[in-house]
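Here it is, the structure in full.
Of the protein chains in this complex, all but one are displayed in their positions.
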Amino acid sequence: MTNKHVVRAAIAGVCAAVLALSGCGASNNTANGTANGQSTGATGGTLNVLLSSTEMDLDPAKSQGLPITTNGNIFRRLTAWKITQGGETKVVPDLATTTGEPSDDGKTWTYTLKDGIKFDDGTTITSKDIKYGLERSFADSLTGGLSYHKTLLVGAQDYHGPFDGKHLDSIETPDDKTIVFHLNAPFGDWPWVASLAAFTPVPEGKGPASGYGKTPVASGPYKVESNEAGKQAVYVRNKYWDKKTDPVRTAGPDKIVFKMSQDTSVAAQSIMQGTGEGKNSFLSGFVPPAQLAQAQANPAYQKLLATSGDGALEYLAINTKRVTDLKVRQAIEYAVDKKAYQTASGGEIAGNFATTLITPGIAGREKYDLYKADSTGDVDKAKQLLKEAGQTSPNLKLIATSDQAETASSIQTSLKRAGITVDIQTLNDDVFSDAETNNEGDYDLVIGGWQPDFPSPYANISPLFDSSQIGNGNYNLARYSNPEVDALIKKATETIDQSEAGKIWAETDKKIMADAPVVPLIYSKNTFIHGSNVTNFVIGNFPAYPDYNQVTLASAN
Amino acid sequence: MSEVTAPAGGTKRGSAAARSTATGASADRSPYLRSSIIVGGVIVLLFVALAVFAGPLSAITGNDPYAEHPEALAGSVPAGFGGGISASHWFGVTPLRGVDLFSIVAYGSRISLGIGLFSSVISLVIGVALGLLAGYFQGLADALISRTMDVFFGFPFLIFAIALSVVVPQSFPRPLLLTLVLGFFGWPGIARLVRGQTLTLSKRNFAVASRVMGASPAHVLWHQILPNLMPLLIVNVTLSIPGRIGAEAGLSFLGVGMNPPTPSWGRSISDAVQWALVDPMYLLFPGGALFLLTFGFNLLGDGLSDAIDPRKGVRA
């Protein structure tokens, strides 16, 4: 069930199932970050991560997790994310020697593996292990993970995994050190895709069709000692991991214990009080409002908080299939009171006002504001636009989860000022996520939130505005379809030169906003809490989550 | 109720009472039980008044359960003593949005009482009708009805109610849905009781005499058996209401009952839990109201079951 702590993440409807674990949700850097961020921690000790989820399925084929959270420390991939406090997140080589060599105009990507990379049983990781891991992700029993590679690799549509002895020919392994990918179209962001969990090596024959997620074979600095649903998962050191080969993982603590099915309020409380394990723990989810208020009021607790910078885009999607008049949509752009929305979300700490679709911290973003107005909106302009459209008092249906009750009513109130009546229909979480992503689209308005899966405008724009992403469980919530935009997205995606691509993305961003399919509301910030002995709690510009690969203890306990 | 496993308390209590030879209350009345009618009655009446006049009472201070009062907050926490208690907010305000807590409790009593009472009526109608049928006609009717009751007794009510809340379209009003669910699952306890009593009563001289004189079954059931059952039914229904109120609150607590923004005690309790250390009054008022109302009904039911001695009622 949805607890209060996942409120924001639930808005980012994307993440329903894997929330706290994957760290999929909303936003990134911190006020007191430098103090925490750059100090050198001790080596040793036991770090506790408190999770509200009840189980940890670590099967890389099924993971939607960020590469820097729960499975970052046990799984290495071809590439990794280099995260610095408040800095831009970069893609760097991990198991491979480069982030990928494109050829054939970006349709072929080649990687060479490093020397000295080993599994937790001491065997050397080969390119075949990576291929096998990827092939597993196509098995019908192992669906549910991030599937960017599934639409890109040649021949993947008809491939059902390696368990019947069949192989995916578009992944070539000419020798143990080389792996070559053949894509059906050029894809400039492939180095980012290669950092996702499906690119984790799995030794052939050791990753069965079910049950692998409990204690999978590790390639990172830690291996899974035990993993008991509802209780805890324990990571201990993998002695075969060689620090020299790894540019991103610091592997400070001797042991990392993930404590499951924790009540977030209680967990935040114990971290603040610092009793027992509290001072060596951090909460994987966001700090609940009550504990946030409590911590902000007390200087001793305040320094345990870490707030991200501008993160996930929260937006009001206008169903363009039903609200077809551009003037009406533009009127909504002006009528929305972003200030009231921010207040209802918890005030300034909840996030800054948004105007663009590409979020801050992502390369290629250009700041602009097509609908300039006060943060409280421009009611007169909205009224005028409605008048021009000949619809002075439209009636719109807003669907919301019960957790969105407060933000939804703020939208309702602000649109009322311009004469727009909004009926809020509160839906159960699972019904809601179906209602917003099914093929019918029976709503006029819905509040969405989107944290890209990797820091590229592609992951920002394509899932939300490409016409292929309407319905069928996808997140083009505005049901926006513009052939010109589709063409721009395609062009930008296929551009391998990233600064060139960035320009096209910025153009796409503006082009979309001119059609007013969504009202950008805020770039939400996430606030986390960690114990007094927890250090190197780094939150980069992207994603709005701490980098588990760097968290250490200040002194080994 | 320890756990909301039965919607109306009817299952557990009904079965135990029906099996027991002595039917409920002690033989003679104690002063304790007489005073419990008064105390319980007063509590229940107070809540009825609160529910009926929720609007005007909230309006005295110019409040309603939806409006936000950011001026009553210091940051996100209510400003001032006792969760923001003041002349304009008798019970203080909620954290984050500053909604008047008295209005929430007052309007919430409508939901609790409304669902409790109306679902009882539904259970009563179904339970009495089926109980009379089974007890009077016996044979096939009895077998069918008794088996159906078994299904209901074995049915995991809570899970079913949770599943239903997901399935039923959201356009369907939640209060009505909860009333129907609680009403529909609360009848077997009553039916079992009525069936048992009807079995006994229909063999009594007066019923047999009526039948011999050619009275129709409907006449016998309506004029002779039902009036004799009334006292028992009143007690049973009164004692089942706390269970129903608790079930609504429990479902809302689990997040599958009333949807926001409709005020509901159970939902307020679940919202207030994480604030308990920061703003304990937020938990205290809706929690206290829930406890007090169920307490009132239990006291009243106890007193009534003693005042209207069931055995005496049956013999009359």
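The letters A and B name the chains in turn, as written, and every chain counts its residues from 1.
One rule holds for everything that comes next: a contact is a pair of C-beta atoms (placed from the backbone, for glycine too) under 8 Å apart; a residue touches a chain by one contact, two chains touch by 3 or more.
Here is the rule we go by: contacts and distances are computed from a predicted model.
Peer 1: With one chain of the assembly withheld, which option in "Transglutaminase-like superfamily protein", "Acyl-CoA dehydrogenase family protein", "Transcriptional regulator, GntR family" or "ABC transporter permease" matches that chain's UniProt protein name?
Peer 2: The correct option from "Transglutaminase-like superfamily protein", "Acyl-CoA dehydrogenase family protein", "Transcriptional regulator, GntR family" or "ABC transporter permease" is "ABC transporter permease", the UniProt name of the unshown chain.
Peer 1: Which candidate, B:140, B:167 or B:213, sits in contact with the chain we can't see?
Peer 2: B:167
Peer 1: Looking at B:55, B:156 or B:173, which makes contact with the chain not pictured?
Peer 2: B:156
Peer 1: Among the options B:196, B:231 or B:263, which residue touches the chain absent from this view?
Peer 2: From the options B:196, B:231 or B:263, the contact with the absent chain belongs to B:196.
Peer 1: Of the listed residues B:105, B:122 or B:249, which contacts the missing chain in the full complex?
Peer 2: That would be B:249, which touches the missing chain.
Peer 1: What residue numbers in chain A mark contact with the hidden partner chain?
Peer 2: With respect to the unshown chain, the touching residues of chain A are 1-2, 14, 16-17, 54-55, 57, 59, 64, 139-141, 143-148, 150-151, 157, 160-165, 209-211, 213-214, 229-231, 261-263, 266, 269-270, 273, 275, 429-431, 433-435, 437-438, 453, 463, 469, 472-474.
Peer 1: Against the chain that's been left off, what residues of chain B make contact? List them.
Peer 2: Spelled out for chain B, the touching residues are 1-6, 11-13, 15-16, 18-22, 24-27, 30-32, 36, 147, 150-151, 153-156, 158-160, 162-164, 166-167, 169, 192, 195-196, 242, 246, 249-250, 253-254, 256, 269, 273, 276-277, 280, 283, 287, 290-291, 294-295, 297-299, 302.
Quick note on the criterion: only the chains that are shown with their structure count from here on.
Peer 1: Just the number, please: Cα centre separation of chain A and chain B in whole Å.
Peer 2: 45
Peer 1: Note which residues of chain B are touching chain A in the complex, please.
Peer 2: Touching chain A from chain B are residues 66, 70, 75-77, 95-97, 165-166, 170-171, 254-256, 259-261, 271, 273-275, 277-279.
Peer 1: Name, in rising order, each residue of chain A that touches chain B in their complex.
Peer 2: Listed in rising order, the residues of chain A that touch chain B are 1-2, 4, 264-265, 269, 288-294, 296-297, 343-344, 346-347, 402, 405-406, 409, 425-428, 430-431.
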